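Note that one protein chain of the assembly has been removed; the remaining protein chains are unaltered in position.
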Amino acid sequence: MKQEGKKKLWQEYQKEIATNNFFYVRSCVRQNFFPAAEQTFLRIMRESLGKTVRENPGHTTCTGIGYHCDVVPFNTTMTVIARQFALMTEAGLENLAVSCITSFGLYTEIIETWKHFPETEAKTREYLRKATGREFSIPTNLAHASDILYKLRHEVAARAVYPLVNQTTGKPLRVVEHIGCHYSKMFPHKGVGGAEYPYVLAGLVEALGGEIVDYPERRHCCGFGFRQYVVRANRGYSLSCSKKKFDSMEPYKPDLIITNCPGCPYFLDRWQYVISEMQGKTYGENGHGIPVFTYEELAGLVLGYDPWDIGLQTHQVSAEPLMIKMGVRFDPEKKYQGKNGVNMGRPKKPSHLRIDMDEIQQTPVTGYPIQMTI
Amino acid sequence: MNSIAIIGGGVAGLEAAAKLSKQGYAVTVIERSKCLGGRLTQWHALFPARKPAEPLLLRMISEIEGNVNVIMDAAVTGVEKDDDGFAITISNNRMITASALLLTTGFDIFDAGRKEEYGYGIYDNVITSVELEETFRSGRPLLTVKGNKPARIGFIHCVGSRDEKAGNPHCSKVCCVTAVKQAIEVKEMLPSSEVFLFYMDLRMFGRHFEELYKEAQFRYGIQFIRARLSEAFENPDGSLQIRIEDTLLAKPLKMSLDMMVLMVGIQPQKKPGNLTDMLGLARDTDGFLLQQDQYAAPFATQIPGLFFAGGITGPKTIEETLTEARAVSAEITNFLKHRENYASHEPYLMEL
Partner (left out) sequence: MISFGYKIQTDRQIDFDSNNRRIFEFVKAGEPSIDWCMSCGTCASACTAAITTEYSLRRLIILARRGEEEEILNSVHRCRFCGKCINACPRGVNTRNIIYLIQLAVNKIAKHEI
């Protein structure tokens, strides 16, 4: 493989990304299934990097899930998104930081629609005024939160406590990067690196010391899709898409998966459990599975935040084996204690997937004896 | 004394120069590269009979030797027109004057790197048809980057042609028969290899092309799969894994290849400094030069005395280019004779 060929491609797909003064809009799925992830992003931006990020608790879903399930009409979606923009304008800001990939795709789509069909924009302004009395400006800069971390990756790397390196072997960790479909497949020029070889996560991983692993089904969708997924009987279709990816990446022995969409880690994490229960098959070493992270969780881990503050206890596939590889200091006893120290209870042990610390301790990680650090 | 300047020393330019100099005119050929022959210099053997290209090139050059003024390594920087004819400025501040001007600047080849999903310039064993032909010309063996004989070679048709996103919705005409020819040549070089052609259509339009296709199937066992390639991936050992839609079975298919040859298309010259834009000539909707009337005036522009022929109006075979060169020579001869008879120098225009 000629890396210069890839670099040449990346040059063609560059985009403007703001570096400060953001208005942040959250993700439905990420908030529910990875509750600490967005807080980690805000902590990285505000505390570690000293940036200004504002929010408004009155902001809503962008209606992406509803829109892609055909239950929310287009006019409603446009008006709700206009309201999000209005809240940003009222906060005196012009840069929108978007947490969810589907939202990012939808915001981009709406702005493009308004550009090509100005009468839809005029109509939306009228709807919003009538419904809420608000006015809005279109953001000058629309960036996904992973774009922002990509742009600031060197500043993050400069503050890294645990780079993405296997402490026992000294080699960079092997990382599979999975980009959400709505990031660049629809509008390749709105994604860093384009649609074929996106660079937004690869750049971040490389800056943090990791090594990107390429595999045949890299471009394949994880199967989220929305409209078929809401019906339980159809989920086999989604599951099969993720399984195809796992089967394809397995020979390349990745240490972890990083994604930027909220739905993708949800699937890639949970489906490993489902596959293990349905077929007895696990991926990764010794039945540990391949841990799945979002970009903010991984950046937080690298910056030395407490893993339980990042929310890694909510992951189906345990992150502990990876944390041991990276040399991260953590207290396994605190895993199932909530923020106020109350015991949250332990999940039932899966039949094949090894998620508990005692099981992990029994099986070697990278063939070396376990060294617990407290 | 009537003189003619020809910009472009390729197949069309050389043949027209030979024919016009035989008519007794003073001909100057201006060629921007350091050698004559244009695209003919990139061919090893010509379809369908696989006649060697080099003897043809040598014959064409010998026809003009001593009869035609040839200026090589010269870029045209400007053209001015007055009542007598044309003043052409070329690099190093030289100037050529001529009563008639013939443009035979040809076409460009599609840059395969623009089809990012095929991995040209990124994966090791992806080459273009032009590079494959060059390998035949050089006499080098066909080997993978690691130095092994490829056991399975795939040819992908329509790379950058019939492709709106690539900016070339037209068909490049000659690539299908070139692929069949090159597949046969590869099979002769590597008899134990498996050769696959992945096509949308098989445009075997010319004389004996259909027979070449059947020969490729029967005598050489070359496999023709009607399919489109969506993406290629490089395995750690350097081989390629491709994902195609087998359209006749209506099913996706995946297979591995040791080497992939991209049949790159023909496109109009658009780079800065191209003659078409420099002279302000109109382009047709496909980007190639606009012909006044494809039947009555295929070689004339609005500007009296300015003619064109060959690849500048679109993809064509060497045979067709030679025919056009001979035809435009007759047109230029008529123009110059007509001009001599008319003292008022009335412009020579066909009734359209």
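Letters are used for the chains, namely A and B, taken in the order the chains are written, and counting of residues starts over at 1 for each.
As a convention for this text, contacts are C-beta pairs under 8 Å (C-beta built on N, C-alpha and C of every residue); 3 or more make two chains touch, one makes a residue touch a chain.
Since the structure is predicted, the reported quantities are computational estimates derived from the model, not experimental observations.
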Touching partners, among the displayed chains, of the absent chain: A, B
Chain not shown: contacting residue from B:Cys35, B:Ala49 or B:Leu253: B:Leu253
Hidden partner chain, touching residue among B:Gly78, B:Pro169 or B:Gly221: B:Gly221
Residue of A:Leu128, A:Val274, A:Met323 or A:Ile360 touching the missing chain in the full complex: A:Val274
Contact set of subunit B toward the excluded chain (per top definition): 213-214, 217-218, 221, 223-224, 226, 243, 246, 248-249, 251-256
Missing-chain contacts mapped onto subunit A: 232-237, 239-240, 243-244, 274-275, 277-280, 351
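The working rule: only the chains that are shown with their structure count from here on.
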Interfacial residue positions of subunit A with respect to subunit B in the complex: 1-2, 5-6, 8-9, 194, 196-197, 214-216, 218-219, 252
Parts of subunit B lying in touch with subunit A, wherever the complex brings them together: 113, 116-117, 119-124, 231, 233-236, 241
